[in-house]
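Would you mind keeping the following structure in view while I ask a few things?
All protein chains of the complex are present and in place, except for one that has been dropped.
Order as written gives the chain letters A and B; numbering starts at 1 within each chain.
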Amino acid sequence: MSEPALACLELSGVGMRYGEGDKALTALTSIELAIAEHEFVTIVGPSGCGKSTLLYLIAGFLRPTAGSLQLRGKPITKPGPDRGIVFQRYSLFPWLTVRANIGYGLAEQGTPRAERDRIVAEYVRMVHLEGCEDRYPRELSGGMQQRVALAQALACKPDILLMDEPFGALDAQTRRILQDEVRRIWRGGAATVLFITHDVEEAVALGTRIVVMSARPGRIKEVLTRDFDVGDGEDYDANPAFTRLKLRVWHSVKEEVDAARA
Amino acid sequence: MRLALTKLIPLALLLAAWQAASGAGVLPKSVLPSFVDVAASLAAMVRTGEIWPHTAASLGRAGAGFLIAVVAGVSLGLVMARVRAVEQGAEPILLLLYPVPKPAMIPLFMIWLGIGDFSKIAVIALACLLPVVVATFNGARSVDDILLWSARARGTSERRLLWRVILPAALPQVAAGVRTAIAVAIIVLVSSEFISSEKGLGYLIFSFGGVGADDAMLAVVIYLAILGYLLDRFYMAGIRRLLSWHAFTH
Partner (left out) sequence: MRSLTRFLPLAILLAAWELVGRTGFVNPNVFPPVTEIVLRWFALIADGRIFGPLWSTLWRALAGLAMAIGCGVPLGLLMGRARWAEWFFEPLFSFGFPLPKIALIPLFVHWFGVFSLSKVMLIFTDCLFPIVLFSYHGARGLSPIYLWSAQSRGTGRLRMMWRVVLPLSLASIYDGVQVAVVVAVLVAVVCEMVSGGGGLGEMMIRSYRYGDVRTAFATLVTISLIGYALYKLAQWLRGRLLHWQLAEA
């Protein structure tokens, strides 16, 4: 009998509505979600279902119009390094080198120089960017920039890592490489991860739990568990369990896409 | 380096044509002194050291006005971008000043601050203020929201956002505004020195012209042109280092 998993993130009755009366737009409604430590949860759904909105609520950029969000028992009110976030693109500070970008959060926390350098070096190694420490973001490829963004978020030692379709702007090969990278880093115990994507295969390949969201107004349609492991560099199609789960999720999402179009 | 040298050829050709025309008598000395005369005059002024106190006076006035404008302008532009009340308060003043040609304000400044250096520094500062404020304000406003969110998510407090994110992100535009301010400073400086002064490069040009010493006058004009060119070049070289992270599309 396993111990009850510690709740890292708890969302109860979360809703997000813009505007008033007739003009009101409900992005999210009655979201109930609990994420335990060391989980890797992916959220997938049709575009416009509010998955990014949900992420921004957790990140603290937005305030919900209903319900509450708690991180390790404390309510979420504003952004902070305890919730690391990786955006889809252009989020690195262009005037800082790779080294300075990764160390940015540490500098803000007042970490002394020597300690900061040590930690930065550790994360540079973790994302395989040795030799690029003194480059500027404009000199890096999209994939490399996302690695830096990942390291930048992780260096703050967040309680939870939020990822907003981080590989959406990359080509297929780079995407696959970075997916394996994130999985590897997560397996090393670096973080609890909440990962948003519209790519069903990515959702199944990475998440141990896959949350499917309905079309707008977004609510949690169903939560599926992946009870088998996925290895790095694995050929997903060769695994029948993978294909079954992927199809299951795909159908669920497709229903929502069709419903939205109707 | 080679590119820079080939760019000098048209200029050299022009100067050669000038000298040839003067030498052949096509261009009489009363209309335009020969290039050689002008160059000799400039060389003499440099040798005797006559030009330095005037250079110092002019650069001092322009420099002081320029620096005041940059410090005040960048600060104001940043605060305007962040605090709506300041933007609304400053906007009418800036809008009022914008269409006024600043050299035209020189007599007024002389009424208020006398005919000495203060009035010149003040009008130069005012003239340079506008391009700097506008550029800084626009630069600060156009900072991508995602950078602000990212900074907040990494623990930057609202107070520190200005210094840590907005200013560096706006720097390319601020730099462009400051470059404009350099040119403005020189124009307003010369105008004010023409109208009244007893020292400075503008004063030299005006007084030489007044007594008909055309070769000396042109010598100072050319000297001023070189000075302006060098100031701009030095500024661009310095800025390029500071903005090495920025994708230049020069």
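As a convention for this text, a contact is a pair of C-beta atoms (placed from the backbone, for glycine too) under 8 Å apart; a residue touches a chain by one contact, two chains touch by 3 or more.
What you are looking at is a predicted structure, and each value in this text was computed from that prediction instead of being measured.
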Partners of the unshown chain among those that are drawn: B
For a quick check of understanding: of B:A20, B:A43, B:V71 or B:A104, which residue touches the chain that isn't displayed? B:A104
Check the options B:L8, B:V83 or B:A247 and report the residue that touches the missing chain. B:L8
Interface with the undisplayed chain - residues on subunit B: 7-11, 13-14, 31, 88-89, 91-93, 95-96, 99-101, 103-108, 110-112, 183, 186-187, 190-191, 194-195, 202, 205-206, 208-210, 212, 214, 217-218, 221, 224-225, 228-229, 231-232
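What we mean here is this: only the chains that are shown with their structure count from here on.
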Per the touch rule above, subunit A residues touching subunit B in the complex are 59-61, 78-81, 83-85, 87, 90-97, 104-105, 108-109, 136-138, 152-153, 156
Using the touch rule from the top, collect the residues of subunit B that touch subunit A in their complex. 144, 146-147, 149-156, 160, 164-165, 168-169, 171, 244-247
